[in-house]
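I have a structure I would like to understand better, so I am pasting it below and will then ask my questions one at a time.
Every protein chain of the complex appears in place save one, which is left out.
Presenting chain A:
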Amino acid sequence: MPTLSRTFDDIQSRLINATSRVVPMHRQIQGLKFLIGGKKKAFGPRRPMPEFVEKPIPDVNTLALEDIDVSNPFLYRQGQWRPYFKRLRDEAPVHYQKNSPFGPFWSVTRFEDIMFVDKSHDLFSAEPQIILGDPPEGLSVEMFIAMDPPKHDVQRSSVQGVVAPKNLKEMEGLIRSRTGEVLDSLPQDKPFNWVPAVSKELTGRMLATLLDFPYEERHKLVEWSDRMAGAASATGGEFADEEAMFDDAADMAWSFSKLWRDKEARRAAGEEPGFDLISLLQSNDETKDLIDRPMEFIGNLTLLIVGGNDTTRNSMSGGLVAMNEFPEEFKKLKANPELIPNMVSEIIRWQTPLAYMRRIAKQDVELGGQTIKKGDRVVMWYASGNRDERKFDNPDQFIIDRKDARNHMSFGYGIHRCMGNRLAELQLRVLWEEILKRFDNIEVVEEPKRVQSNFVRGYSEVMVKLTPKGKEAG
């Protein structure tokens, strides 16, 4: 009953906004959990939560084109994504899958076609979600990555100052000292997992700074983000417990409301506003009352933590994996450290930490000889565009001095282009500068473990062994 559900969502959202002044936000969300539970009993779930059990994925060449389903959350883990997307690029660059666990959707897989869809926000809407599936029912939060103009423009402009040049310059020193601190604390005598020790740790610290979030509680930001982006119904991820997600949302709402109110009080007492996100939101007329619109408040904060979490983390891990698959490139890097900035772009291209963004056609659109119907879901597979042999020479090779590395699609193009791109590049550049100061080699000693998702292309475990500088054998 989609219409009924939609109406229910609208009413729910209005009800929450209207009562937000008298009911604390986390209480509202807890209330929502019971409301949704009751609604499910009365009407049944909108779409049954898919269950994903890993099975070996068949060779793509044994399948009929119409049976190819690139929404499978194990495609990346099983290393099958390359042949699957190559076949789509070559034989069905605008491809329709009508029976996926997430419902029917179009896949756009060539660089040029993705660019067209991404630029054409008049033809393709980013609303209401940019992930393939639906978020947990009742948790349809609003964020500007999933808004069209003009609302998008207003909300984005109110927060983009957090990554403005002035802030970036102030942050570089901090990023460098923290990176050094983390690298200096790594075990040198035994293998360890790079993901929690470095990638998660550094991104968690950065998020806490951007939000001015209590530093000792920064792990919460990472955990919330992981579970939001890892919802089974949304991305095929490993988190299928919807109730736990409501608890998370309530927990988040409580923490962020507290942060908001504290800042408000400090400001009222005459304290200068900081350059953190919440201060910026409070300084802007359009967003200074965001706290009274809870689903939007939570949505935009979620966006910023998810946007700055999986992406940078998995590029930090992915760079190491790439260097180990292409050891000549690490030698090249050591001999030519001035290649670091270009290498950072190449890491982001090669890894493509977020596989896609989703759109909905606002009208019938002809693309690649197919007719995409108004209302259809359209997935722009950046991970495929970044390996499109029509655009990049030897696209599967990791080449740190690749001439057109910067043309990668990982940040998206058009009005939704990644807001944190320069901060991400800065974090990665500093990481590699500091790595080269300290280590002659970082060897990946076991096959990395990849996460279950059709959206996040990331690692849960990359076991490495360090060779400190000057101790290399021979």
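As a working rule, a contact is a pair of C-beta atoms (placed from the backbone, for glycine too) under 8 Å apart; a residue touches a chain by one contact, two chains touch by 3 or more; residues count from 1.
Simple rule for what comes next: contacts and distances are computed from a predicted model.
K.L.:
Name the omitted chain as UniProt records it, choosing among "Amino acid ABC transporter ATP-binding protein", "3-oxoacid CoA-transferase subunit B", "Carbon-monoxide dehydrogenase small subunit" or "2Fe-2S ferredoxin".
P.N.:
The chain we cannot see is, by its UniProt record, "2Fe-2S ferredoxin".
K.L.:
Quick one: say which of A:L63, A:A92 or A:L168 touches the chain that got left out.
P.N.:
If we include the chain that is not displayed, A:L168 is the one touching it.
K.L.:
Just one of A:D118, A:E296, A:D310 or A:D388 touches the chain that is missing; which is it?
P.N.:
With A:D118, A:E296, A:D310 or A:D388 as choices, the missing chain is touched by A:D118.
K.L.:
Identify the residue among A:R176, A:K332, A:K362 or A:R406 that touches the chain left out of the display.
P.N.:
A:R406
K.L.:
Which chain A residues touch the hidden chain?
P.N.:
115, 118-119, 149, 153, 156-157, 160-161, 164-165, 168, 406-407, 411, 413-415, 417, 419, 421-422
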